[in-house]
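Of the protein chains in this complex, one is absent; all others appear in place.
Take a look at chain A:
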Amino acid sequence: MAAKKLRRAGLSQELCERLSRHQITTCQDFLCLSFLELMKVTGQSYYDVQKLLCKVSRACAPKMQTAYEMKLRKSVSPSSAFLSTTLHSLDKVLHGGVPCGSLTEITGPPGCGKTQFCIMTSVLATLPVSMGGLDGAVIYIDTESAFSAERLIEIAGNRFPTYFDSEEKLLCMTRSIHLYQELTCGSVLKRIMSLEEEIISKKVKLVIIDSIASVVRKEFDTKLQGNLIERSNFLARGASVLKYLAEEFSMPVILTNQITTSLSNGLAIQADRVSPADDLSLSE
């Protein structure tokens, strides 16, 4: 939206040429300038610049919807609002399951079952809608090389023996889980940016990133100068792209996180005061 060219925003051809001489070609460049700069660059009067600003803003601004319209849209397809985890008490607490259209973070100490949960939800996502699944493919971004295909088949076979009764069905399920092993922050970010087309072409209904904390902690040391800012930048960029994907395709996105001890008042607190390792901006 921001990179929309001014020509498509409805400005006249000669005005666009004049602006491009000052390196202003997109709506983003136009809206970032102050009033005086705009007057100088367009050569027009105050009132005309105001009208131009409204025109360009209208090209970029989001569409209005009332909360009532949103509710009506949701009530049309209620079953697609959640992915049930098949754990009844968890589903009850989550009001239905893992919500579609937003990011969910799973966090916990090592060995408590985060990767197992991710593997299980991948199986659930491939199940047909009648069984509570999403009937779609899964993109699994693995940064710790913890994904085990054998375990996947074991879970599927034992949990849903009636559905996965043949070898053929199991193999079909495994074919729809796309695994990417990324080991650096840069490659994770690049992978996230390229997800949009893959989601459409492979009919993906669930994205799992296991785990975002391990790459971040490997590469960024918050004690070093400037690293905290870079880390927040990386996390915020990744988070905004993932949110956009989750909303656009109405699908759940699951991220796993690690935990660490939070040092409060200079004392190391024991296990009952741990807090997620991630920077606060990601858990928003």
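As a working rule, contacts are C-beta pairs under 8 Å (C-beta built on N, C-alpha and C of every residue); 3 or more make two chains touch, one makes a residue touch a chain; residues count from 1.
Basically, contacts and distances are computed from a predicted model.
Enquirer: Can you pick, from "BHLH domain-containing protein", "NADH-ubiquinone oxidoreductase 75 kDa subunit, mitochondrial", "4-hydroxy-3-methoxy-5-polyprenylbenzoate decarboxylase" or "DNA repair protein RAD51 homolog 3", the UniProt protein name of the chain not displayed?
Expert: "DNA repair protein RAD51 homolog 3"
Enquirer: Of the listed residues A:22, A:92, A:218 or A:237, which contacts the missing chain in the full complex?
Expert: Considering all chains, including the one not shown, the answer is A:237.
Enquirer: Determine which one of A:23, A:65 or A:145 touches the chain that has been left out.
Expert: Candidates A:23, A:65 or A:145; residue touching the omitted chain: A:65.
Enquirer: If the missing chain were put back, which residues of chain A would it touch?
Expert: So the residues of chain A touching the unseen chain are 1-2, 27-28, 31-32, 34, 39-40, 43-47, 53-54, 56-71, 74, 95, 102, 228, 232-233, 236-237, 240, 243-244, 246-247, 266, 280-281, 283-284.
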